[in-house]
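Here the structure is laid out as structure tokens; the discussion comes afterwards.
In this view, the complex is presented without one of its protein chains, the others remaining in place.
Let's turn to chain A:
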Amino acid sequence: MSTTTIAADRPGNADPAITPFTVTFLIRRFDPEVDEEPRWQDFDVEMYATDRVLDALHKIKWEQDGSLTFRRSCAHGICGSDAMRINGRNRLACKTLIKDLDISKPIYVEAIKGLPLEKDLIVDMEPFFASFREVQPFLIANKAPEGGKERIQTVAQRERFDDTTKCILCAACTSSCPVFWTDGQYFGPAAIVNAHRFIFDSRDEDAKVRLDILNDKEGVWRCRTTFNCSEACPRGIQVTQAIAEVKQAIMRGKP
């Protein structure tokens, strides 16, 4: 991706009527070496309609304040580095275009909630990954496939868990969940999504173990079906539905 994306470079946007405009960003800053409490700071940035919020953060960091700190890598919604709260909603900064925001007002950007704040837009992801690891997120299949080849799986069986294979572990869902905010022990939607991915994989032999883990008091039953997670998912995973399917599987005692 080009370093600073200028809409005028872009096809379809060569219309001279398209000119840059100033957008105000209000960013919740926190420097652990100086600040007692987070504080809001505003920045004015020249932007084009097709720029991403990530472009704005880069412009600020590269042109105004090098100390602004955030994670990012791929810049096109694949690596899961840059989930943050943008105008109160969890989104990936690299997938949120300026044209889709109301720029008549400042754009609020802050770290995702429910995980310990480290610096500016960076939180400690370790508790998030710890929950992920707890659901045994790997294929458990002890029988060797026949003839030393691939395991056979029909197109329909493969389709059964397709939605939950898309997860990029960005934590947008988990950190949008009000239960997770108040109960740090709750596995959270992302871990359940990743359990779902294996529970419903026809090749897996140990759905039972994961269903037991999620039947725990900090498991699926904490979910209050607020749909925040589904709305937050930048990959369009039907998170709430996946959780519901896991609940049903627990009641059935099998996938």
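General remarks:
The working rule: a contact is a pair of C-beta atoms (placed from the backbone, for glycine too) under 8 Å apart; a residue touches a chain by one contact, two chains touch by 3 or more; residues count from 1.
The definition used in the following text is that contacts and distances are computed from a predicted model.
One chain of this complex is left out of the view, and of "Transport permease protein", "Succinate dehydrogenase flavoprotein subunit", "Phenylalanine--tRNA ligase alpha subunit" or "ABC transporter ATP-binding protein", the protein name its UniProt record gives is "Succinate dehydrogenase flavoprotein subunit". Checked against the hidden chain, the listed residues A:Thr19, A:Ser73 or A:Gln248 yield one contact partner: A:Ser73. For the chain missing from the display, the contacting residue among A:Lys166, A:Arg224 or A:Lys254 is A:Lys166, taking the whole complex into account.
Annotation for chain A: contacts to the undisplayed chain at residues 1-5, 9-12, 14, 31-34, 50, 61-63, 65-67, 69-81, 95, 97, 118-120, 122, 124-126, 129, 132-133, 137-139, 141, 145, 148-155, 157-158, 161-162, 165-169, 198, 201, 203-204.
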